[in-house]
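Okay, handing you the structure first.
A single protein chain has been omitted; all remaining protein chains appear in their positions.
Showing chain A:
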Amino acid sequence: MSLDIDAVIDLLKQGKHVKEETVYTLCLRSQELLMSEANVTHVDTPVTICGDIHGQLHDLLTLFEKSGGVEKTRYVFLGDFVDRGFYSLESFLLLLCYKLRYPDRITLIRGNHETRQITKVYGFYDEIMRKYGNCNVWRYCCEVFDYLSLGAIINNSIFCVHGGLSPEINTLDEIRAIDRKQEVPHEGAMCDLLWSDPEEVDTWSLSPRGAGFLFGKSEVDKFLSTNNVELIARAHQLVMEGYKEMFDGGLVTVWSAPNYCYRCGNVAAVLRIEDDLQRNYTIFEAVQPQDGGGNAIIPTKKPQMDYFL
């Protein structure tokens, strides 16, 4: 089936319905493209690193607007494209379209939400059922999730990953050796890369999330020196200020979903890495999504925001 990617991009930007067959073709093409990528993709500077998106389509559009846009800028997305927000499908498909249209400008890394199990709990599955009346589109997307990279390496100096480190991983080569084309397991190296968090701990500790580990400065320092890199850029944790550097600048958390879940009140950030590896953060806030005429795009069926009442 032929695919007019630019036309699909236009539809997606307006939050409009994309036909099931179109999604199918899009997902199939994306799989073919992603299949050829390594577990740890090489990326050149200058590049803009983006954290969690979580289906906040209008904020994703703001992100592109504030950071130069895909026509001019190279991007690494650290995962968690779907779940929680109202436009998981549109957000993910828009990124896939950009990936197909500008393959060397966009790197997509898998987040802990890009799995069948998590999307069934956290909203993406329900969103597809609401929008299509069946789960086919969800299945197509999950097939793509299995092909997403586990990490990226920028100029051989900055390691990008969704969650963090794993006690089973010492070197980048060990990540390269993982068979990634599968549902994310409940434990082990692949799980840890997507689930772990940095914390002020002396050594590997249990994560309060129920998956992955907590790791401290010593684990980060060891990983940086072993692999001769200077920074771990990761996402995965809400940061109210949009980004947070830790461990003498050896690790940064980037969060790109402003006013997370439409209620947290946080700002979002992206991190631009220059050719000399200088770090520049851009902060942005949540805005009302608008159509071409400047009118707010109002979700047809706006689920209620959850509070304890």
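Definition applied: contacts are C-beta pairs under 8 Å (C-beta built on N, C-alpha and C of every residue); 3 or more make two chains touch, one makes a residue touch a chain; residues count from 1.
Rule of thumb we're sticking to: contacts and distances are computed from a predicted model.
J.: Suppose you had to identify the omitted chain by its UniProt name; would it be "Trafficking protein particle complex subunit", "Leucine carboxyl methyltransferase 1", "UBC core domain-containing protein" or "Magnesium transporter"?
T.: In UniProt, the chain that is not shown appears as "Leucine carboxyl methyltransferase 1".
J.: I'm checking contacts with the chain that's been left out. Which of A:K66, A:R209 or A:R279 qualifies?
T.: A:R209
J.: Per the definition of touch given earlier, which of A:K99, A:H113, A:K131 or A:R272 contacts the omitted chain?
T.: Touching the chain that is not displayed is residue A:H113.
J.: Among A:F77, A:Y260 or A:F284, which one is in touch with the chain left out?
T.: With A:F77, A:Y260 or A:F284 as choices, the missing chain is touched by A:Y260.
J.: Suppose we count only contacts with the excluded chain; which residues of chain A make the list?
T.: For chain A, the residues touching the absent chain are 83-84, 112-113, 118, 121-123, 126, 197, 208-211, 237-240, 259-266, 302, 304-309.
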